[in-house]
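Only one protein chain is missing from this complex, and each of the others stays in its spot.
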Amino acid sequence: MTAAPAPAPAGALRPGFRLALRPRFRRRELGLLLVVSVALIAGRISLGVTQRAAAARLAGDSGPVAIVVPTDLAILAAYVGVLFAAHLALVLAGRRTDQILLPTVGMLGGIGLLLMERLPQTLAGSLGGLARTQLVWLVLSFALITALAVAVRNDAWLRRYKYTWAAVGVGLLLLAFVFGRDVNGARLGIAIGPLTGQPSELLKVILVVFLAGYLSENRSLLVEESTRIGPFSVPPLPYLAPMVAMWAMALGIVVVQRDLGAALLFFLVFLLLLYVATARVSYVVLGVAAALIGGAILYSRLGYVQTRVDVWLNPFADAQGAGFQIVQALHAFARGGLIGTGLGAGLPTIGGRPPIPALHTDFPFAALGEELGLVGILAILGLYLVVIERGLRIAATAPDEFRAILAAGLSLVVGVQAFIIAAGNLKLVPLTGITLPFVSYGGSSLLANGLVVGLLIALSERGAELPPPGPRRGRLARLGRLVDRGAP
Amino acid sequence: MDPALLVVWILRLLFLGLLYAFLWSVVRVLMRDLRSASKGPATALGRLVVLASPSGEPPVGAAFSLDAVVTLGRDVNNSIVLEDEFVSTTHARLTFRGRAWYVEDAGSTNGTFVNGSRIDTISPLAFGDEVQIGQVRLRLDRARP
Partner (left out) sequence: MTADSSSLGRRIPIGTALGRVGLALAVAFGALAAGAGYWQVFRSTDLSSSPDDAGVIAASRHVLRGVITDRDGKRLAWNVRDKNGEPFRMYASPALSGVLGYASRQWGNSGLERAWDAQLSGAASADPLYDLTRKFRTDPADPEALKTTLVLQLQQAAVKALGSNRGAVVMLDPRTGEILAMASTPTFDASAIANPATSDKAFRALQADPSLPLLPRATQGRYVPGSIFKIVTATAALSSGAITPATTFAQQPPAEKNGLLVSGFRVHDGHHLFTGSEAMNFDQAVEVSCNIYFALSGLKAGGEAMSTWAARFGFGDSIPFDLPTAASQVTGGGGSFGGGFEDDVELANAAYGQGETLVTPLQMALVASAVANGGILMTPHLVLSATGRTASTTISPTVWRQVMQPDIAGEITNAMKLAVNSAWGRIFTSGARVSGLTVAGKSGTAELDPGNKPHSWFIGFAPADNPQIAIAVIVEHGAHEVRASPLAGDLFRAWRAWANT
C-alpha cells in the first residue's frame, strides 16, 4: 500500500530514522529485568560453587569452598550491565514499544552465556575463550536491538524495496553456494579473514521482509483469484512462480549447502506466512505435499539425507557411529531427570572431552536439559513461546497488513527455528545443524536474531493515537508528521 | 550435609524459581493484554453505511466497521474498495484522531465531498455526515455496541 500524499514538495525528506529524547518510564521492563538479573546471578554463583567443590574434591581437599568469588561474576555482570544500558536507551527514547521482548530475550541470552561459562573454554578455538566471545557477540546483538528499537520509525525502507531485498537475498545465497566453506561437514560459512559468518542467518530475515512485502501487496489476488482443483484451491498461476521459486530454493539449500535446518526453516516460515496472508489451508496443504515429494526425492538420491532420516528413526542402531550425537543427547536428557543435575554438575567428561560433540552450537538444548532438568527445559520453551506470542500480538495490532505479516514472519523465524532445533535434540524431527536463538554459540546467529528482535520492538510502537490536526499549520509540517509515523 | 552442597541446592532452586517467576509475571501481562484486545476490536470506532452505489460494488446498504485508519479507493488493497469509474485508485482517507473522525482527500481526480461541499484539507467528519466519493455516497454512523 503506497499512499503518497501528492504533491510532495521538492526536497522534503522522508526520515525513516529519527532520534528523539523523550524519556518515559518503562516500569514493567525494569521489573522484569531485575528478576532476570537476580536469576542469572544466582545461577552463576551456583555454577561457581559447584565447579570449585568438584575441583576441591579432585585434589582431595576437603576444606570449605568459597561461595562468592567476585571474578566469577565479571562476565555476567557485564552482560547484565548491557541489558540495563539497553533499557536505559529505550527509556530515553521514550517510544511506547513492547516491554516484554527485551527481558525475555535477555533471559535467553543470559542462560546461553551461563552455559558458555560452564563449558570448557577451549571449544571456541583461539578467539579468547567461549564465554568471552559469546559475551562480545551478545553485546553487539543487544546494541543492534537497541539501535533498531530506538531509531527505526518508518518501515517504508522495508516495504518499498522488496524486490531489491529479494535480490540481495539471492545474491547472498549464491555467494554462500560459491564461496562457502564446509564446516563440520554440513554447515557452510563464508570466511572473511579470521571470522566466519553464516549467510543463512541473515537470509532468513531478508526472506521475511520480502515475503511480507510480496504477500501483503498481493494478498487479495492470492485469496480471491485462486483456481479450484477439486477441494483444493491453487494460487493463481502467475503467482505460483514465486512460490515454486521458494520451494526450489529450499531444496537447493539442502542439496548444495547440505543445510537441512535452514531449508526446513525457510519453507515452514514461508508456508505459515502464506497462511497468515491468505488464510487458505489448501495452500498450506499443497506446500506440505510439495515438500514431502521433494523430500522423498532427496531421500532417495542424497546419501546424507538418507543417513539423517535413518538416524532419526533409529539412532540406537548405530549408537557409536552416525547415531552417536543424538544418542548422547538423549542420554543427557535422561541424566537430567526432573530438576537436572545442577549447572556445572552434569555433562560427565570422558578423557577430558564432553560427552556430546558440538555441544555449544548444536546441542545447548540437551546440555541445558541435563543440567536444568525438565523444569528448566519447560521454562526455556516457555520463553520462546513468549517471544512468539509477543510477535504475533504485535502483528495482530499492526495498523496495516505489511507490518502484520512482517511482525508475524519475524516472530516465526525465531520461534520456528527454536522449535526445529529443540525437536531435533529430542528426536522428534531429524537433527539439523541450526542454532538455538540467543542460546547457541555463534556471532551470526546472535546478530541476525538481534536484528529480528530489534525490528519487532520497533514495529510494536503503540500507534500513538494520531493527534488531532492543529489549526492550519504549514503543509510541510503536516506532511512531516504524517511521513514520520509511516502512515499507510 | 556439606555446606557447599546445601548452598548449591538453594541457588539451583532459586534460579529455577526465578525463571518461573519471570514467566509467571510475563504470562499475567500477556493474559491481560489478550483479554483487553479481545474486547477492544469489538468496540469499533464507527461504521460507514453505503447510501448510493451506481456500480453496485459495494452494494447499497452495506455497512463497514471502521478501524483507526481507513482508506477508500478503486485499488483492491484499500480498506474499502469502491468500484466506480469516477473513483481514483486511492481516493480518500478517514482517520480517527483523539476522539473524532477526520476525512481527507488522498489526491483524487474528482475530489471528495462532505455533505455536498468539496474538501481540500483534512476536515472533521461527524456522525451522520455524508461523504461522496465519485458516485458513491456513504454515511458515517456510530458503531453498533
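Side notes on the structure shown:
When the chains are written out, they are named A and B in that same order, and each has its own residue count from 1.
Convention: contacts are C-beta pairs under 8 Å (C-beta built on N, C-alpha and C of every residue); 3 or more make two chains touch, one makes a residue touch a chain.
Remember, it's a predicted structure, so these values are computed and weren't measured experimentally.
Screening A:V205, A:A367 or A:A408 against the full complex identifies A:A408 as the residue touching the chain left out. Against the chain not shown here, chain A presents residues 58, 220, 223-224, 272, 275-279, 319, 327-328, 330-338, 348-352, 355, 369, 373-374, 377-378, 381, 384-385, 388-389, 392, 395-396, 401, 404-405, 408, 412, 415-416, 419, 422-423, 426-428.
As a convention for this text, only the chains that are shown with their structure count from here on.
If you average the Cα atoms of chain A and of chain B, the two centres end up 30 Å apart.
Those residues of chain B that touch chain A in the shared complex are 2-5, 7-9, 11-12, 14-16, 18-23, 25-27, 29-30, 33-34, 37, 67-69, 71, 76-78, 90, 93, 95-98, 100, 102, 106-107, 121-122.
Per the touch definition, chain A reaches chain B in the complex via residues 1, 3-7, 28, 31-32, 35-36, 38-39, 42-43, 45-46, 49-50, 52-53, 64-65, 67, 100, 103-104, 107, 217, 219-221, 339-340, 342-343, 345, 372, 375-376, 379, 382-383, 386, 389-390, 393, 396-397, 399-400, 463, 465-469, 472, 478, 487-488.
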